[in-house]
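Only a single protein chain was left out; the remaining protein chains are all shown in position.
Labels run A and B following the written order; every chain starts at residue 1.
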Amino acid sequence: MFYREAGQFKTSYNADQAIFTITQDKFFVGAFLLIAFGVVPFFINDYWANAILIHVLVYALAGLGLNILTGYCGQVSLGTGGFMAVGAYASYKLTTSFPELNFIVAILLSGGITACVGVIFGLPSLRIKGFYLAVATLAAQFFLVWLFNKVGWFFNYSPTGMIVSPPREVFGFLVTGPEASPAVRYLFCLSVVTVFALAAKNIVRGRVGRSWMAIRDMDIAAELIGIRPLEAKLTAFAVSSFYVGVAGALYFNVWLGSAEPTEAFDIFQSFFVLFIVIIGGLGSILGSFLGAAFMVLVPITLKTIMVDGMGFAVGAAKHVEVMLLGSLIIFFLIVEPHGLARLWQILKEKLRKWPFPY
Amino acid sequence: MLFFLETVISGLMAGVMYSLVALGFVLIFKASGIFNFAQGVFALFAGLALYDFIAEDGWFYDLFGFALPIWLGIIATMGVMIIVAWLVERLVLRHLVNQEPIILFMSTIGLAYFMEGLGDTLFGSDVKPLDIGLPSGAWDYLLDTHNLYIEKLEIVAAGVAAVLVIVLAIFFQKTRIGRALRAVADDHQAALSVGISLRTIWVIVWSVSGFVALVAGIMWGSKSGIQFSLSLIALKALPVLILGGFTSVPGAIIGGLIIGVGEKVAEVYAGPFVGGAIENWFAYMLALAFLLVRPQGLFGEKIIERV
Partner (left out) sequence: MAYERKIGDTILAVDQISLAFGGVKALSNISFSVREHEIFAIIGPNGAGKSSMLNCINGFYHPQEGTITFKGNTRRQVRPSEAAREGIARTFQNIALFSGMTTLDNIMTGRNTKMNKGIFWQALRYGPAEKEEMEHRAVVEKVIDFLEIEAIRKTAVGTLPYGLQKRVELGRALAAEPDLLLLDEPMAGMNLEEKQDMCRFILDVNDEFGTTIVLIEHDMGVVMDISDRVVVLDYGKKLAEGTPDEVRTNQDVIDAYLGVSHDDDEE
């Protein structure tokens, strides 16, 4: 009843191609952002920031990155963990070697470095497709993690092999290190993720995004209408890795604070992000956020219910949690293979007609 | 020279193990076009189940006061794997017919998570030494005459793998079910239209790969105990499949051997110069390099693209 576009006429192509074409959507998103930026920081505490909000934001960004590659360009990657590691280690080297460097610049540069690495590992995509490509990205995953484990230069020869994020400021506020306040860290992540999400949306609805989707839907036809596969695939790898690299830098600097490659960036990270993308919805920006929220919140909820509510031992609860997560994933794939984003769309369609569906 | 030979042989033996897991992949991929990531976990699960049927500290013993003899244990485990195959078809595959490969692939990762959690919950997550009376220790004859150290178990594993491949090849080429399987692999809908029941075929093929998983589980379990790392073999099987081609049974074997030997030789001879542990990624890099030269694998067919 309240959610209708009746009477809202578009008078330019531009208005017709806006992200939110319905006034109510604009209002809703505006209110959501207002709360996220203006209200949440006043109530945030360490637990909420670390366990939930920053956690979701960082993975949403990684999800965005993988979604660009897999959801929009159709190239399956199992190397997300490795690329996140590149972003994390690049930011570590940059912040420790150049202490004066602005932290935002450091993060963006880390993304750039990751993009270069991504392009190198994306080169095989020109010749190989599908699962074959997935294996090629596994090579990236294992090789990169091994590299960061073995070559001392990357972790400044620290005896434990760990990297620890040095305290850095943005606009005079401390965003990394143990002293940084949860509100500042949350706001920093939120800002980065918001800007990147908007940029991603812009890219995917423009020329570049269309060439990716054309390659995804039918690569031969795409080539026959003049899209260069080399260009399209490599830009997808570059942009995707850029996002994943930035996510890795945030993951290490702002969220974890310290990291060790075999644990923090292992193959299960790659799977985790892939799940985010699939459950959230392939080829959907919103889906990356929904998927990240789902994949972060469900295990936490399950654990809380089982350990605190039902008195399971932590170890047993972990096993049951893995089991339930596995079945939930299957359940979701069966119920809605297009992910949460599609469910959201269906809900909106229903809402438009409510309460008079006929 | 002797050392090199030993390295190669131990690589070959590791390769046989990879091949066994890869074989399960190939079977399911051939019949349903599904890349079954859970194959490694199947091996783990089968091994755990078998252990609990035959060991003195297993569930079965706790419930009934005696453990099953080994041969009965194996049959019982096979029964469990068939039930698993049936459940997978019933609860998962049936609902995902005609979905995109990536969705099916993800569902098998979900399945892997589930089976792993289930296995841990049911059977516990400790390392369990599986002993079904396979010979162990070095093969004395070779050790005495040529000073070569080769484990008897590895010889047995190689023999079992060879028999398995021959049996499967006959099964695929000569039997009615095998023909139906190949038809399904080619085109689901066309197979349905000539009266082949997809569901039966899937249960059969998942059972067969359950059997292969059981064999793999026994071999790995006898060698290094049944433990979580078994499920990670699935990842190592990937480059094997790339080399051999996703649909070729002999390819899985030969790919497995190449990867096994390549990995060992590289680790022993090149590893020390770069800090070791290159086994982690060498197989993938090898597969990647290979793909660039021959994208369809050793035994895969070249596809002419049409519009």
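Methods note: a residue touches a chain if its C-beta (ideal position, glycine included) is under 8 Å from a C-beta of that chain, and two chains touch if they have at least 3 such contacts.
Computed from a prediction, not measured in an experiment: that's the story for all the values here.
Enquirer: Looking beyond the chains shown, say which of A:Ala221, A:Ile300, A:Val314 or A:Ile346 touches the absent one.
Expert: Residue touching the chain left out of view: A:Ala221.
Enquirer: Which residue from A:Val208, A:Leu274 or A:Val322 sits in contact with the chain not drawn here?
Expert: A:Val208
Enquirer: Would you indicate which residue among A:Ser77, A:Ser125, A:Thr176 or A:Thr235 is in contact with the undisplayed chain?
Expert: Here the residue in touch with the unshown chain is A:Thr235.
Enquirer: Which residue among A:Leu108, A:Leu174, A:Ala199 or A:Leu351 touches the omitted chain?
Expert: A:Ala199
Enquirer: Touching residues of chain A against the unshown chain: what are they?
Expert: Chain A touches the missing chain through residues 12-14, 17, 199-200, 202-203, 206-211, 213-214, 216-218, 220-229, 235, 239, 283.
One rule holds in what follows: only the chains that are shown with their structure count from here on.
Enquirer: Report the inter-chain centroid distance for chain A and chain B in whole angstrom, where each centroid is the mean of the CA atoms.
Expert: 33
Enquirer: Show which residues of chain A lie in contact with chain B when the two form their complex.
Expert: 70, 76, 124, 127-128, 130-132, 134-136, 138-139, 142-143, 145-146, 149-151, 220-221, 224, 267, 271, 274-275, 278, 282, 315-316, 319-330, 333-334, 337
Enquirer: Can you list the residues on chain B that touch chain A in the complex?
Expert: Those in contact with chain A are residues 35, 91-92, 95-96, 99-103, 105-107, 109-118, 120-121, 125, 235, 238-239, 241-242, 246, 274-278, 280-281, 284-285, 287-288, 291-292, 295, 305, 307.
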